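Just below is one structure, and these are the notes that go with it.
Left out: one protein chain. Kept in place: all the others.
By letter and in written order, the chains are A and B; residue numbering begins at 1 in each of them.
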Amino acid sequence: MEDAGFIIGSYVITFGAIAVYAWRVLRRSRRITTRVPDEAKPWT
Amino acid sequence: MAATDASPGGTATRGTRLIGAAAFVGVAWLVAFGLGFSPADRDQRESVRILYVHVPSAWLAYLAFVVTAVASGLYLFRRRHSLAWDRLAGASAEVGVLFMGITLVSGMLWGRLTWGVFWEWDARLTTTAFLFVTYIGYLAVRRLGGSHEQRARRSAVVALLAVLEIPLVHWSVVLWRSLHQEASVIRPDGDVKMDGLMLFTLFVGIVAFTLLYVWLVIHRQRTLTAEDALDDAGLDAAIAARRAEAVTAPEAV
Partner (left out) sequence: MTSWRIARLVAGKDLRIEWRSRVALNQVLPFAAVVMVMFAFALDRLPRPAGAEDSLLESVAPGLVWLASLFSLLLLVQRAFAVETDDGALDALRVARVDAGALFWGKTLALAAQLAVLEALLLVTAVLLYGTEVRASGVVLLIATWVAATFGLASVGTLYGGLAAGARGRETLLPLLLLPVVAPVLIGATRAVEAALGTGGTAIADGWPWVGVVAVFAVVFGAGGTLAFGPLIDE
């Protein structure tokens, strides 16, 4: 049964870590891009 | 600082939304096949399922560091010294550290199940741990402060030296561990002979992680671009504010 815990745990940690990182990047981007004029943002 | 000339926030565009959606679908498939549809391995049984996240994250971590090195070179050796390359290097290194961390953790869980221990000082794991620490150092160098150009120059040199180092470290660790070779029958080394559905699941994993990598790096790099612009604007605003003070100061009581 330890096996199943480790296996599922590895998937949870993997995608959990990615999700947390993604959320933090998106949150930061949303906060600062409102304070920056369009010319500084080549993707707009 | 007028906010009226700024568009609504965010670094998303239609391209990133497409990539993000595809990544999400890829991850869903990976979980379905990795945890469900793919068969257990003959020797490793169910623990092989961990490899479907461990191996792709390792590959993408290495790819990320190659991108950092190439982008660093392009910053340093092109005449224009475009900071966009520097920001790409930084974004890719951050995502690389994330994936490398995932590689190490998933590898430890896999090792616990197959070898009985969380860690082995074999060539691959040791070199991976070395890379992880090296790039954490790289990210620390990026935060030393100073102008954007100073940051770019310093971290570009560190990234290129790190790339030079990797073969040296790998070589010395391989030599070192060859002194302590265990019988590989007792200690499977993760090179599982995969076929059919297992190979397909691994392929899905690599595609999903590649999409995730691209999506994360694009967003992180754009955020860095905005951060740098904000830095520059902040400096301009501070200078302007100082000048404005000089004009109105006599009124103050």
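Observations on the model:
The rule is short, and it goes like this: contacts are C-beta pairs under 8 Å (C-beta built on N, C-alpha and C of every residue); 3 or more make two chains touch, one makes a residue touch a chain.
What you are looking at is a predicted structure, and each value in this text was computed from that prediction instead of being measured.
Although one chain is omitted from the display, it touches the following shown chains in the full assembly: B.
Across B:169, B:207 or B:230, the single residue that touches the chain missing here is B:169. Across B:134, B:201 or B:223, the single residue that touches the chain missing here is B:134. Remark: the residues of chain B touching the chain excluded from display are 76, 130, 133-134, 136-137, 140-141, 144-146, 150, 153-154, 157-158, 160-161, 164-165, 168-169, 171-173, 175-176, 179.
The rule we apply is simple: only the chains that are shown with their structure count from here on.
Remark: chain B residues 1, 3, 5-11, 13, 27, 31, 34-35, 45-47, 49-50, 53-54, 57, 95, 98, 101-102, 105-106, 109-110, 112-113, 212, 215-216, 219-220, 222-223, 225-227, 229-230, 233 touch chain A in the complex. Interface of chain A with chain B (complex): residues 2-4, 6-11, 13-15, 17-18, 21-22, 25-26, 28-38, 40-44.
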